[in-house]
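What you see is the complex with one protein chain gone and the rest in place.
The chains carry the letters A, B and C, assigned in the order they are written, with residues numbered from 1 in each.
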Amino acid sequence: MTHFVRVQTADFDLGVEVATLRAGNPGVGAVASFIGCVRDLNDGDAVSGMFLEHYPGMTERELTQICETAAARWSVFDTLVVHRVGALQPLDQIVLVAVSSAHRGDAFRACEFIMDYLKTRAPFWKREATPAGSRWVEARASDDAAAARWTDTSAVA
Amino acid sequence: MTHFVRVQTADFDLGVEVATLRAGNPGVGAVASFIGCVRDLNDGDAVSGMFLEHYPGMTERELTQICETAAARWSVFDTLVVHRVGALQPLDQIVLVAVSSAHRGDAFRACEFIMDYLKTRAPFWKREATPAGSRWVEARASDDAAAARWTDTSAVA
Amino acid sequence: MRIGFSYNRPMHEHAASIQLVFLARLRERFGIARETYPLPVEQASVAMLLSQLRARGKVFAEELAEGRAFRVAVNHTVVSPDHAIRSGDEVAIFPPVTGG
Partner (left out) sequence: MRIGFSYNRPMHEHAASIQLVFLARLRERFGIARETYPLPVEQASVAMLLSQLRARGKVFAEELAEGRAFRVAVNHTVVSPDHAIRSGDEVAIFPPVTGG
């Protein structure tokens, strides 16, 4: 089992990343993946671009730990997180999470878990440009709620 | 909102398909996708290859209806299902489901719903080659259970 | 509806018929992929059709026995046994699906 974690300014190719993740493993029956993209609207304001900052060292450590937690909870082969930093525009890809597994339930569950935890635990911060100027994006209560779901064993299989 | 449904013998490129699905829509903040692959093992037996048959006409109709049901239930932009038929080998891609949305929860939910319903409702049949000869794959109770989850409103957000 | 249907049907069409489609394991076991099948009565039900098919002999009786897991789709939609079949319908019979 391997957890691949990368923080980079460069864009990524979802097809290449997923093909690499499952390459040569004929036990993989399922790959669930997710990409997050820059929207041109946030909290009701037009967004013309953003800058993503992170905390080098802690970011990679935190992302790896999130993947390890997912792999301990569900039956998965490998996990991949690629997160971009620097200047991004609407339509740009921000983040990729992919999980390979024998069966789809584990892949879906682990992939969404990693995204939810990444959102509330991985040290990234967005500064977005709007017509009123540039502003730091505020953390969302809905993201905390999404992450908290995974500790409520009655709600999640 | 568009539901793209294709049944084909040719392989597909996950990266190209997802890029096409979200192309030009800066409202898309999330794309959840899934690929199913041929494993070299099924029900304890080695699998050297398989042949996928379908019911032309009904397949496309059923897949489109499943996507429409998902789009009525969650807030999504577009959905895509690509399913291969014909001769396939271990490591080959079988199926792709992708859903674009403003937010990740809707994308994840709709994507997994479509896969679960596809598994129990779309008219595809697998014949797999094992050391003991070729056999039709039996339907799984676990797939029925996965699809049934979505009608149990207490279990699924 | 019923009157319109009778009215529109050509007088010379004495033999109302349907298209029968067998898929996957059933196609293999029956040795038939598709056939034109005469409708026994004007509005036969799926249950009546299945009963007639079972009378064809051993492999039909076995595969289409009550309680066996198979599905019937009329014009590409899965239906229940009481569904009425009309002339010109495409009726497909197939095992539980195993795609994805």
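FYI, contacts are C-beta pairs under 8 Å (C-beta built on N, C-alpha and C of every residue); 3 or more make two chains touch, one makes a residue touch a chain.
What you are looking at is a predicted structure, and each value in this text was computed from that prediction instead of being measured.
Colleague: Please provide the labels of all shown chains that the missing chain touches.
Modeller: Every shown chain touched by the left-out chain: A.
Colleague: Which residue from A:Val18, A:Ala32, A:Cys67 or A:Ile94 sits in contact with the chain not drawn here?
Modeller: Considering all chains, including the one not shown, the answer is A:Ile94.
Colleague: Out of A:Phe4, A:Tyr55 or A:Trp150, which touches the unshown chain?
Modeller: Considering the complete complex, A:Tyr55 is the one touching the chain left out.
Colleague: Out of A:Arg73, A:His103 or A:Lys126, which touches the unshown chain?
Modeller: The one listed residue touching the chain not shown is A:Lys126.
Colleague: Residues on chain A that touch the omitted chain in the whole complex?
Modeller: On the side of chain A, residues 36, 52-55, 57-58, 61-62, 83, 94-95, 115, 118-127, 136-140 touch the unshown chain.
Definition applied: only the chains that are shown with their structure count from here on.
Colleague: Counting only C-alpha atoms to place each centre, which chain is farthest from chain B?
Modeller: C
Colleague: On a C-alpha centroid basis, what's the spacing between chain B and chain C, in Å?
Modeller: 28
Colleague: So which stretches of chain B touch two or more other chains?
Modeller: Counting only residues that touch two or more other chains, chain B contributes 36, 115.
Colleague: Two or more other chains touching the same residue: where does that happen in chain C?
Modeller: There are none in chain C.
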